[in-house]
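Just one protein chain is left out here, and the rest sit where they should.
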Amino acid sequence: MNQQRHAGSLSLRAHFGVWVALLALLLLTLGSAYLRLGWANGAINVAIAAIKALLVMLFFMRLRASRPVLRLAAGAGFVWLLILGGLALADFLSRG
Amino acid sequence: MNERALVAHQFDNAAQQRDAATLGMWIFLATEILFFGALFVAYAVSRIRYPEAFAAASRLTDVTLGSINTAVLLTSSLTMALGVRATGLRARRAALGWLCATALLGIAFVAIKGVEYRHEFTGHLVPGFDFGYAGPHPAQVAMFFCFYFAMTGVHALHLVIGIGVVGVMLVRMWHGTAGIGDRGDLGYESIEMTGLYWHLVDVIWIFLYPLIYLVSRA
Partner (left out) sequence: MSPASPPVRDSYLDAGYTLWSWLSTHDHKRIGILFAFSITALFFIGGAAATIIRLELLTPAGDLVSEQTYNKLFTMHGVIMIWFFLIPSIPSTLGNFLLPLMIGARDLAFPRLNLASWYLYVGGALFTIGALVAGGVDTGWTFYTPFSTMFSNTHVIAAAAGVFIVGFSSILTGINFIVTIHTMRAPGLTWFRLPLFVWALYATSLIFVLATPVLAMTLLLIALERWFGIGIFDPALGGDPLLFQHLFWFYSHPAVYVMILPAMGVVSEIVACYARKPIFNYKTMAMAILAIAVVGFLVWGHHMFVSGQSVYAGIVFSILSFIVAIPSAIKVFNWTATLYKAHVMFHAPMLYALGFVGLFTLGGITGLFLASLALDVHLHDTYFVVAHFHYIMVGGAVMAFLGGIHFWWPKITGRMYSDGWARFAAILVFFGFNLTFFPQFLLGYLGMPRRYHAYAPEFQVLNVLSSAGASILAAGYLLPLVYLLWSLRRGAVAPANPWEAKGLEWSTQSPPPKENFRQTPIVTEAPYAYAPPIEVAK
């Protein structure tokens, strides 16, 4: 019964694999910050952060193996944040 | 799952109880995303308006300690996930070990953060208390540090709560009243929920780190 319920559980190897990927991405984001890329620095940092967050959520938090409503709940948080940020920035960026 | 785990009276069975717990926890995590997110949006708007000031201010933060702390927290997510996994496999000693490591890493994070805060205090970078910045745009550099303390402070508060919860789970697992053991009335569930909360605190830091430390390092 245990095996059945924890069917979504990751192997030991997979756990460490995700961890190594996270640390690699940390080095990547830190390193890229020392390159003079203008506005792209910020974009790269946020993109890498998003990938790290996805790794933690999909694997450590087991969203990948979870039922859809949980993924919906997680997604809704981020989407609604995008609504707040997006429409607020629409104001700030379009002011004369 | 522990067959002797109690099912609360409002639920029909253990599966329903577990489904409810996980959905409830995930919705709560979504509220945390929006809670911190509002702060991030305020930060983003301010940074777009004052890019040079925020860049200059960010350079005053300790990127070494910040990066080490990020590694510490990412590792704590690993140990937490392994702790949850061990709990599910009924490997009591391994679970205790991993949970203990998680708590210790959390404490290490807070300690390192404390060192950073002390640097900022002695460096007169605390708006509202002791702020003295000699460079240009001091008011907006102060604004950055206001965000810095608000974001890292609220995050640290959540982390401390997380450490406390992990500690409680450790004690209960040690005495056999949680996770695994003969008197397991909480079951694997509570460890899993703790893990979800812990990982979220990590996710928040994952976004926080570049916004604070990496605005302008080139």
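A few comments on the model shown:
Per-chain numbering from 1; labels A and B assigned in written order.
Convention: a residue touches a chain if its C-beta (ideal position, glycine included) is under 8 Å from a C-beta of that chain, and two chains touch if they have at least 3 such contacts.
None of the values given here were measured: they were computed from a predicted structure.
Interface note for the absent chain: among B:A55, B:C146 or B:V165, the touching residue is B:C146.
Although one chain is not displayed, chain B still touches it through residues 8-12, 16, 19-20, 23-24, 27-28, 30-32, 34-39, 41-42, 45-46, 49-50, 127-129, 137, 139-140, 142-143, 146-147, 150, 154.
Although one chain is not displayed, its contacts with chain A can still be listed: residues 69, 76-77, 80, 83-84, 87-88, 90-92, 94-96.
The criterion applied here is as follows: only the chains that are shown with their structure count from here on.
Considering their complex, residues 1, 19, 22-23, 26-27, 29-34, 37-38, 40-41, 44-45, 48-49, 63, 67, 70-71, 74-75, 77-78, 80-82, 85, 88-90, 195-196, 199-200, 202-203, 206-207, 209-211, 214-218 of chain B touch chain A.
Residues 1-2, 5-6, 9-10, 12, 15-16, 18-19, 22-23, 26, 29-30, 33-37, 41-42, 45-46, 48-49, 52-53, 56-57, 59-61, 66-67, 69-70, 73-74, 76-78, 80-81, 84-85, 88-89, 92-93 of chain A touch chain B in their complex.
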